[in-house]
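Take a look at this one; I'll ask things after.
All protein chains of the complex are present and in place, except for one that has been dropped.
Letters A, B, C and D mark the chains as written, and numbering starts fresh at 1 in each.
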Amino acid sequence: MAEYVWLIVLIPLIGFLINGIGGLSSEAYRKQKTLIGTIATISVFIPFLIALQIFFGMGADSEPYVARLFTWIEAGSFSSEVAYRVDQLSIIMALVVTGVGALIHLYSMGYMKDDEGYWKFFAYLNLFIFAMLNLVLGNNLILLFLGWEGVGVCSYLLIGYWYGDMAKSDAAKKAFVFNRVGDFAFLVAMFLVFRAVGSLDFDIILNNLSAFTPEITFWVAVLMFIGATGKSAQIPLFVWLPDAMAGPTPVSALIHAATMVTSGIYLISRFSSMYVLTPEAMLIVAIIGGLTAIVAATIAITQYDIKKVLAYSTVSQLGFMFLALGSGGFIAAMFHVVTHAFFKACLFLGSGSVIHAMHHVEHELEHEGKDVHFDPQDMRYMGGLKKYMPSTYWTFLLSTFAIAGIPVFSGFFSKDEILAFVFNAGMGEYSYIYFALWGMAVLTAFLTAYYMFRLTLTTFHGTFKLPSKVKGAEDSEKYLHESPSTMTIPLWILGGLAVIGGFMGVPDFFVTTFTSSDIKINWLHAWLDGVTSDSALVLSYGTKWILVAIAILIAVFATVLAYRNYDNDKGEASDAALEKRFGSLYQVWSDKYKIDEIYDASIIQPTFKLSDRVLAVFDMKIVDGFVNAVGGTVRFFGSLLRFVQTGVVQTYALVFIIGVILVLSLIIF
Amino acid sequence: MEILNDLLNYLPAAIVAVGGLVVMMMDGYKAKSRLIYQTTMFFLAGALVIATYDLLYQEVGTLFSDMAASGSTAAFGTFIVVFGTFFTVILTHDYLIGVKHNYPQVYPLLMFCTVGMIVLATANDLVTVFIGLETMSISLYALAGIIRDKQLGVESALKYFILGAFSTGFFLYGIALLYGATGSTNLSEIGAYTDGSMIYWGGVSMLLVAFFFKISAVPFHMWTPDVYTGSPTTITAYMSTASKTAAIVALVLILERALPYAADQITSTMAIIAIMTMVLGNTVAMVQDNVKRMLAYSSIAHVGYLLVGLAAGTDLGFTAVLYYLLAYSLMNIGAFGVVAYYEKNHDVHFNNIESYAGLGYKQPLMGILLSVFLLSLAGIPPLAGFIGKYLVFAAAVEAGLINLVIIGVLASAASAYFYLRVMVYLYFKESKEPVKLMKPLRVYSFSLVVLAVLTLYFGILPAGITELIASYFSGNGLAIVP
Amino acid sequence: MIGIEWYLGVSAVLFIIGVIGVLTRGNAIIIFMCVELMLSAVNITLVAFSSFMGDVHGMILVFFVLCVAAAEACVGLAIIIAIFRNNITADINKINLLRW
Amino acid sequence: METLLNITIYLPLLALVAFMFVKNDNAIRWIALIVTSLTFAVSLPLIFNFDSANSHIAQYVTESGPLLFGLDVNYIVGLDGLSLLLFMLTTFLGPIVVLSAWTSVKKHVGAFFAMLMLLQTGSLGVFASLDLILFYIFFELTLIPMYFLIGIWGGADRIAATIKFFIYTLVGSLIMLVALVYVGFDAGNAVNDGVFITDWRVLSGPEYQIGLVEQTWLFLAFSLAFFIKVPLFPFHTWLPYAHTEAPTAGSVVLAAVMLKMGTYGLIRFCLPMFPNAMVEFAPYVALLAVIGIIYGALVAMVQKDVKKLVAYSSVSHLGFVVLGLFALNTIGVQGAIIQMINHGLSTGALFLIVGMIYDRRHTRQISDFGGLAGVIPVFAVFFMIATFSSIGLPGLNGFVGEFLILMGAFTSETLDNIWFAIFGTTGVILAAVYMLWMFQRVMFGPIKHEENKNIKDLNAREIGLLVPVMIFIVWIGIRPTHFTQFSEHQVNVLLEEAAQKKNEILMSTNPAELPSWANKLYKVEINLAELKGDNNE
Partner (left out) sequence: METFFFVFISTLAIGTALAMVISKNTVNSALFMVLHMLSVAGFYTLLNAQFLAVIQILVYAGAIMVLFLFVIMLLNLDEDEKVVSKIDFKQLISFTLALVVLAQLLYITGNYAGVLPELTGEPIAAVGTVEAIGDELFTTFLLPFEVTAILLTAAVVGAMLLAQKTSNVIDE
């Protein structure tokens, strides 16, 4: 079955072409929304089935299978193929991408049904799936890069989907450019790799790691990581992701939570055997991951935009994953990728459902003839939605439990494993730093639970605050309603997965402690063990259990605290109290550490001013001026010389005589 | 009969001379101007046919007791001169009617002038050179001033005359000194001389001075812009091509036959003069607003390129120079012809470049023709001007004069500016006031088209003519004598 | 005996006097005469060479020079008449319409 | 086949003749379209029958006797791996360019198409010439039509632009002419019994070797002409003017074809004839190229005129090509060759697109647009693909070239410095910045100007002319080997021969006879010692 892997990649592309060309060329086709949506969804769902089939045909010890299609780029000693790789890592990613992707397609059919550019949206989505599959299935760095850039483009197109709004297209551009900064590093990393081993094929690289000097290994690792920071929104390149929420919510769910942003984690996991050779680079990854996690979490606490909170949460969770990677817990990171994909996608879709409802309210009010405008994403206008949107509420709540790390929900297992690995890394080199990172991670876990419940409680509990806050929106709750089933079905599926997803990676010691046997219940670990190079956990059972206990305590404590502060419409008061307590620190959080402003002042404006005021002027005045000056000088001499021509014959004769003297002198002497 | 044979070999000159006398007599009997013109054309056509025949088949030799040469260079010079005159007369007739100064005496004068040119171009003795040169010059002095009731015309004639006569003094002095040094005025006998006394060098330099004057090389060029501007336009075309051709062919003959011994010194002198000529000609032309004056400076610049070829002094150099003369005659007569056409539609002062605005669209053919000629003058392939420049510079490169060539090409690049400028006005600007151009006479435009086609032809397929010219020099051992 | 260099010397001096005349005098007619002076100065050189070498060619050249001088005078004077009709002056310093 | 090549080159002139007799504007358009299409059709067998395994040997060669007696300039045309693709690109763009000018040119239609046809012949000749003088003639020949195209049908500031373009290019090429003639004589004395020779096949061969000192000067003279044409920083200032003022068709040909003559000349002439100089100057040239990449991008970023922005982006893109060429390894050179085609397609497409929008709105100021994506969706799609191609998105053509170039520069032994590639790579970021920003300001956001609300979307003609370009943009992006295969072998041979020639020349040099600057520049003693060391082993 693995030999049909290319079909997985191809079908979404076909879907894209059908919808894209059809929609572009035919007005009638654009109106066939059901058809369009179905085609798009099916062209993701079929690959999912194929992937599933392949997955079931594989074992944890299966050899990687590579389907080579054709030579892509070839010049001199460089050659790369379009070849897709099926191994334990890539099939997991492919399953997530197509599975979650298919659900979100389904969801979008409901969510986007009133949109004019329906066909375009689905075309883009399919293209995104195509690119993402290239990323995860490609057998060499350059094909991975094709996907890498491809998802960037789709992200660009989808963030700026409502291009009529300049801010949205700004966000799109910002996303793309920040991604490109990362890509720059990625490219250089590729060059370094190629120079060292002469190929970009995964197999060849990973089998020839000895060809790297430690220095090169370090740099390749760091550069790849920088690439990953761009795509996976880590410090210092994370600022695009919150802005990326300008796109339609399914997009946020699919691209900016479940799939694209995790490609950095995939990349580093793919090269885990290289990373373990360079502890310094690992440390850098861990530090950046840890910092990102806590920074984003603190910002998330202060946000009111429902999607922004989720966005910062995503950044924070991604930081968590990188922390895992940097600590040697590659499988843990992948585990979190998967669980995060479930619950974060569910959260986003849930928020989309809420926004959909709020939009509906706004729309209906407008229909009533009232000129009411409010931000449908601002949670301060919400509240009490649980009785109007039960499905949304329940799935949202389940996912919140998952992300908060409440035991038996999926996030609990994955997060716990990460914490364990970070602590474990503290046992080796750079122990203090890793311990500090562990501390930060625990704090982040606390904050995560806190802000997620803040979000959930403010949105769904208490009373619907819109009527009281916005004039003219009285009685607007009558317009609130649950989303259609195309939207709720995916919510339930994802919510279910968020609940049970964690069982694929239940730590072995949960059982072994008690049975003293060597039983392996951690399926994921077993599955991925062959492709990644996890560091060994050297912790004792006791330590492990203590860590689990700490995690549970933290999560429960944060949950309780959040309930106290935010249930029953106390949200704003609590936030004010929080602001008072933390003072300027809170201000820094709510200002998002002013990172955007810093970028603007330190890089963007200077570059722009340099270009506008210096280079452009330099170009016109100096470079071109020099050229003009040469011409001008010649003309100037010409106009000087012409005045020798006085018109008086005797002057001419005089010049003649000078010429005579000249010629005589030249010839005689 | 030797004399008859000589005469047969000198037939173009003879025909033109007889023709000149005939039309002079016709003028005396008050024949119609048109008839005079037609007779002139008849004789010139005859001369042209024979000159063409001579060009292809005449054997190399000397005539009239070594006074004149036949074949090769001489035949080539004769051909260009007659060819140039032929077209000049066609253009002049129409032009003079246009500017209302169609004196019948112009035709005999042109014919006599042509005789002088042929004599000059075929001279094999300094005496013949002198007489030829003077016949040509004196006729040109008069021709420059034929628009005698306009100040500009006579002023140019006066300037030309004074400076021309002045240079004649130097020329004569040169001949005298050379005669004194070598004991002969015959070119080959002078060429046999290898003693190198001071008086020989003095003679050589004086001779060069006079030729530099005639071909208007800097700093002996001062008359050129004024005379070219003031003279009737078609006469300017004639002056700048036929007379220059005759003088340069004579110079080539002298350099080749009489002065191989002096080649080294001449090379350096020529190189310096060439640099001055190219630089001054091109830079000053850049700032001219009068098209005719611009073309005058451009013709100075072209002399600079010719001097580059002469400075090389090799077979290839002379070949290049002769080819260049042909190309230059074609394109310069053409360019002046179109300028004359524009001018006669208005008045004599209609030469300011501003007034060319938008003219390219009024009579498209004329605009295209002028563009072709100017582009050829600028040395843009695939026109004859390019091949000329290319050959000249190649010859200099072969002779190792790289620096000279670099300056030459840079000057040439600068020259593109002012040629293009004309086209800027012709095509890129709109005319401010409505200008009406009358349809050119068919023969007028036809002759210009012929010139343009030849310019193109010699640019694309120069092999035939260059082969012919190269055969004049190959094996003559003209390389620089150490 | 008078050596040839004396003739040549005198000839050169006369020639330069002619040149100076052309360069300094403003009257066109006098300039013409100065040109004639230059020609006749060269004639002396020619005749001297011819005579001292015993070769007649130089003298024949002088003969031609005389003819040329006559022709030049003829045309030159005609030009002066023409210019006088237009400008009412023979001062060449005032005849400078054509310049730059 | 030889005849076919000649027919391809001169077929456009046929239209020129036809224009003399046809007065009807529409007839002229159709004739132009038919003739250029025919040219393209006729040229197709050339690529299908091309033997890419022997791409280093010129194919379909026509060789005449001397054209210029005494200098033995021959008419030699043929195609090999280096020229084939560019030749085909030129014929391919012919009908497209004609179509692009279908309605936008209203005055002097006949003259316009005549100039285009002349330009076509000139460009084809440049790429097909195997004789240096012939190359030069065609090289210059292209100037005239372009001069008129810009001058007559150009924008407001066209006159200054066209004169600058013409003179600037002319200065460079004339200096090259001198060098070229010198080479002709030198080669004649060295390998051709004293007869002037400029046959590329002889000059590039291993027998003809030029001494180090001469190489330096000749290289500088040749490369100056090509650098101006490319244009490499700091010789680029004519380009923004010329591009901005030129009519659409002119811009397209200028960008797609004429700029390539510079890079093409560098690889075809400089490399095989002056290998030592090429190697020693490579770092300096690469430095200029990298400066050009970044500088062009930065200046492009702040342009207010769409066309000027694209023009500056050309400076940046051509910087990549030069960088690749001077990497002097197969990867880099192959990348450069394919990038030449890519730039031709993507920048050509961009100019076409800008022209289309100009036809509708008669402005090119970015600030006059905004929000067009909603009004003209089909246009937006094409514009977007071209933009993505231009910023080097994988899967489209631009990426292949840029990637190979940077990879080549990174691994180049000649440059021996990875920073060229690294700084060059920043151009990738900057390209995204300026192109997307421009795209955003033009296509996205609210519609600010009333006039923009009623713009018509592309008509069939415009779609028809863009689609082929887009097909190639995607095709090259996905299957670049279909295109790179033509030059692969030749590039290998060329580089090998050059390296060998370089060593041979070095071996035959006596350091004592060289002036000190040459010793220093070529590090003669060190290199010689190395070479001898290699030989002893």
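The rule we apply is simple: a contact is a pair of C-beta atoms (placed from the backbone, for glycine too) under 8 Å apart; a residue touches a chain by one contact, two chains touch by 3 or more.
Bear in mind that the values here come from a model prediction, so they are computed numbers and not experimental data.
Q: List the neighbours, among the chains on screen, of the chain that has been left out.
A: A, B, C
Q: Of the listed residues B:I15, B:V127, B:V227 or B:L307, which contacts the missing chain in the full complex?
A: Once the missing chain is taken into account, the touching residue is B:V127.
Q: Which chain B residues touch the hidden chain?
A: Residues 3, 10, 17, 20-21, 24, 32-34, 63-68, 97, 100-106, 108-109, 112-113, 115-116, 119, 125, 127-128, 130-132, 134-135, 138-139, 141-143, 145-146, 148-149, 154, 157, 177, 180-181, 183, 195, 197-199, 201-202 of chain B touch the chain absent from view.
Q: Against the chain that's been left off, what residues of chain C make contact? List them.
A: 1-10, 12-21, 23-27, 29-30, 32-34, 36-37, 40, 43-44, 47-48, 50-57, 59-60, 62-64, 66-75, 77-82, 84-85, 89-91, 93
Q: For chain A, which positions touch the chain that isn't shown here?
A: Chain A touches the missing chain through residues 650-651, 654, 657-658, 660-661, 664-665, 668.
To be clear about the criterion, only the chains that are shown with their structure count from here on.
Q: Could you please state the distance in Å, as a whole number, between where the Cα atoms of chain B are centred and where those of chain C are centred?
A: 26
Q: Between chain B and chain D, what is the separation of their C-alpha centroids in Å?
A: 41
Q: Touching at least two other chains at once: which residues of chain C meet that condition?
A: Answer for chain C, listing residues that touch two or more other chains: 19, 22, 31, 92, 95-99.
Q: For chain D, which residues are shared contacts with two or more other chains?
A: Residues 167 of chain D each touch two or more of the other chains.
Q: For the complex, give me every residue of chain B touching chain D.
A: 315-316, 319, 361, 375, 380-382, 386-387, 390-391, 393-394, 397-398, 402, 405-406, 409-410, 412-414, 416-417, 420-421, 423-424, 427-429, 461-463, 466-467, 469-470
Q: Enumerate the contact residues on chain A facing chain D in the complex.
A: Within the complex, chain A contacts chain D at residues 24, 70-78, 142, 145-146, 148-150, 153, 156, 160, 163-166, 169-170, 172-173, 176-177, 180-181, 183-184, 187-188, 190-192, 194-195, 607-608, 610-612, 615-616, 619-620, 623-624, 626-627, 631.
Q: Under the stated contact criterion, what part of chain B meets chain C in this complex?
A: These residues of chain B touch chain C: 126-127, 130-131, 134, 138, 141-142, 145, 148-152, 154-159, 161-162, 165-166, 168-169, 172-173, 175-177, 179-180, 183-185, 225-226, 229-230.
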